[in-house]
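I'd like to ask you about the structure that follows.
Here the complex is missing a single protein chain, while all its other protein chains stay put.
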Amino acid sequence: MSLILPILVLSGIGAVMGAGLAVAAKFLSVEEDPRVEALMEILPSANCGACGYPGCSGYAKELVAGVDIGLCSPGGSDTVAKIADILGVEAVALVPKVALVRCAGGRNLAPDRSIYVGPSSCKAAVLVGAGPKECRWGCVGLGDCAEVCEDDAVDFTEDGLAFVRADLCIACARCVKACPRDLIQMVPADRKVHVLCSSQDPGKNTKAVCQVGCIACKLCARRDKASFVVENNSASVLYEEGSKDTPVAALVCTPGAIWDANEDDLVSWLTDPARREALKERQAELKARERAERAAKKKAAAAAKKAKADKADESGPAEPAEPGTQKGGQ
Amino acid sequence: MSVSFKGGIHPDYEKELSSGAAIEDLPPPERAVVHLSQHIGAPAKAAVKKKQQVQKGEVLGEAAGFVSVPVHAPISGKVVEIALHLHPFGSLQEAVVIESDGEDQWCELPPETRPESLSADEIKDRIRDAGIVGLGGAAFPTHVKLSPPPDKTIDTILLNAAECEPYLTADDRLMQEEPERVLSGFLALRKVLGAKDAVIGIEENKPEAMGAMEKAVGKVDGVRVARLHVKYPQGGEKQLIDAILGREVPTGGLPMDCGVVVQNVATCAAVDDAVRFGRPLISRVTTVTGQGVASPVNLRGRVGTPVQAFIDAAGGFRGNPGRVVLGGPMMGGAIHTTDTPVIKSTGGVLVLTPEELPPAEFDACIRCGRCVRACPIHLCPNEMGNYCEVEMWDQLEGLNVGDCIECGCCAFSCPANRPLVQFFRYAKLWIRQQAALAKAAQSQDDN
Partner (left out) sequence: MELLILAINAILVGNLLLAKFLGICPFLGVSKKISTALGMAMAVTFVMVLASTVTWIIQVGVLNPLGIGYLQTIAFILVIASLVQLTEMAIQKFSPSLYEALGIFLPLITTNCAILGVAVMNIDEGRGFVTMLVYSFAASLGFGLALLLFAGLRERLETAAIPEAFRGAASALVVAGILSLAFMGFSGLV
C-alpha cells in the first residue's frame, strides 16, 4: 500500500496536468511547419542576415514558403544540399564568396582633408560631415565594418584603410550593410582580379584626390569586354557566371587600381610602396612586349606584302626598316 | 531693464576686434563660384548654359519648388562651367562658375519704387524673385516664412538684432551705418504679414546700434526696441521669442505656431534692396575676424567669392592659421580650403590660431550636469550624448533630440570636451535617414 499510493498519486497528478496541457495545446496551438524546425537544426545559427532575412529562423520560415535555397553563404554547399534534402528540391551550386573592400586609398594615397572629431563611427562621420577623406567615395576607416564582423576578418592598414582577410571571412555580408559608403562587395572566392576603387567621380576629380583611384580610362574594358565594365565613371569586374579572370588587365590599369591576387597578396598590395614600383615595371614590360609583338606582326605583314609584290614585280625596291622595331626593344 | 531666456552661456565675445571697422566694399571677384544650393530646401535648377554671357543680377538658377529660391549672377561675365564644386558645408554641390568681364554691369532692373506703394503680395513676389533667404545662418527661404497657413494669424514680427554669436559684428555695423534701410525692409516685411506689433531685439553690448535704430524708429507706430541681456544664444529664434514675448514655440513647431515671425537684420536690409530697387540678393556684409587675421574688417562681398579674397582684404593671416570657420565660433562650420566660395548665409569668416583650438580628444561624461543647465531648449544633452555615442537609438526616443537647435552651449560648457553637437547632428540625420528608409519600404510594400 505504502508503495502503490505514491505511485497512484503521482500518476494522478501527471494525468491531470497532462490532460490540462492537451486541452491547452488544442486551444493555444500555433501552426508550425515541422520542416521549419528541421531547417533550424541544419542552418548555421550565425543569425548573420546574409540571406536577407532576419536571422536563421527568419530564413527557415521563408524557405518553407519557397524562396531561393542558395542564400546561406556561411553554411556553404553542405547546408544547401541539406536544405534541398529537407525541402525535397534540387540542390543548387553555391559559389563560395568573400567580402572585398573596394577601396585601396589609405591616408598615404588618398589624403584626409580635415580632422574628424565626433563619434567614432563611419556612419556618423559620413552623415554629419561627409567624412574626413578628400575622396567622397573612399574608405573612412573608422571601423563600422570591423565592429559588425564577428570573425575578426576586417583589419586595417597603418594608413587607416579597411580590408577583409579572405581566410577568416565567412561571407555573412554584415560588413556590406554596415559600410555607409557601400564599398564592400561580396565576390566569388575563386576570382583573383578585382578593381579596388568605387569612386564615381570623373577621372579628373578622382586623380586629384587619390593616387590609386579608378580614372575611368576604360583601358581594362577595352582589353576585355567580357570581364570588365565601366559605368558611372567607375570600373568594375563582371563576376557573373562564365566570365573569367584576365590577369593582364591588371597591368593596363594606369593608376593601379586593379589588384591581381596571383601576383600580390592584399596586404602588401595595399601597404607596400615597392609593389607599385614593381607594377609600373611590369606595366612597362607588357607595353614593350606588346609593342614588339605589334611591330613583329607589322613586319611580317609587310614582308608578306613585299613577297607578294616581289612575285608581281621582281624589281621592287627594298622596304625601309620598320621604325617601331627599335622603339619596341626599349 | 533687459530681458532674456533661461539657460545659455557667456562665452568671450571678442566683438571689439571688428566692431570699430566700418563696412567696406570687397571688389568683385575675377571668378565667382555660385552654388545652386544656398538655402534650405530644393536646390535651384540651373537656368543658364555654358559659355552664356550673363549680366550682374541675372537669374542663374530657378527656384525648384515652393521651399526654394532662385540664385543670381553676382558679377557680369561668361558662364564657364556648371559642375560640382566644394560647398561650405563640406560636400560637393552643383555650382555655376562665372568668369568676370570686368564690367560689373547690372542687368535690367525695375524702376525704383517706394515700398509703401506696393501691395503685400507684390512685396512677397519681389522678395521671392530676389532669392532672399534668412541671412542669420539658417538660410531658410524668406517668402516661405512670409506665407503662414490661413489658420495661423501672425500678431508680432521680431527683428533679430541680437547677434549673439561671438566675434561677428556684421549686423551691428549694418544697423549703425544704414539703420533706415534695415527699418524700411523690416516694415515691408511687417506689411506682408499684417502683424500689429513689431519689436527690434538688440543685445545690450551694442549701444551705438541700439541708438541708431531707436533714432530711425522714431515715432513709427507699433515698433519698439527691446534691450536684451547679453547671453548666447539670445539670437536663437525660440530664445528671442521667449525673451521678448514670453511665448514658447511648441516641440517640432515653427515660430508661426505661436503667432510670431522672426527676421534677421541682414535679411531686412536685403529685403529693402529687393523691394525698393528690385535688386536680387548677390552681396552681403561679412565679418572677417579672429586672432588669426591681421586686421579684422567688415566687408560687403559678393556671393561666390572665394574665402581667400576675404582674408586677403583683412590683411591676410597673422601667423599660422589654426582653423578657418565660416559663420561664428559657436555654430559655424570649419572649412579645409580657402578656395571655398561663400554663400548667401556666410555672415562671418573667423580665423582661429592653433592655440585657440579645443583639443580633439574627448572623455567620458562625468555627469556634472553643466550642459543641462546651459541648454536653452531645456533638453538633457548629457543623456542624449551618452546614448548617441553608443548608438542606442531606442533609448534616445523621448529625449526629443529633434528639438536641439545645435547652438553648441552644451559642448561649450562640457568639461570633458565631448562633441555633443556632432552627436546630436548624427542622431538627427540618422533618425531622418531611418524615416526615409521606412517610408521607401512602405511605398514599396504598397506597390
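Here the chain labels run A and B in written order, and each chain numbers its own residues starting at 1.
Definition applied: contacts are C-beta pairs under 8 Å (C-beta built on N, C-alpha and C of every residue); 3 or more make two chains touch, one makes a residue touch a chain.
Computed from a predicted structure; not experimentally measured.
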| item | value |
| --- | --- |
| Among A:28, A:93, A:274 or A:312, the residue in touch with the chain that has been omitted | A:28 |
| Residue among A:9, A:226 or A:284 touching the omitted chain | A:9 |
| Candidates B:105, B:395 or B:434 - the one touching the absent chain | B:395 |
| Residues belonging to subunit B that touch the chain removed from view | 363-365, 386-387, 389-390, 392, 395 |
| Hidden partner chain, residues of subunit A it touches | 5-6, 9-10, 13-14, 17-18, 20-21, 24-25, 28-30, 57 |
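Going forward, only the chains that are shown with their structure count from here on.
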| item | value |
| --- | --- |
| List of subunit B residues in touch with subunit A within their complex | 84, 89-92, 334, 336-337, 360, 362, 388-389, 391, 419, 422-423, 425-426, 429-430, 433 |
| Residues of subunit A touching subunit B in the complex | 113-115, 117-119, 121, 123-124, 127-130, 136, 201, 205 |
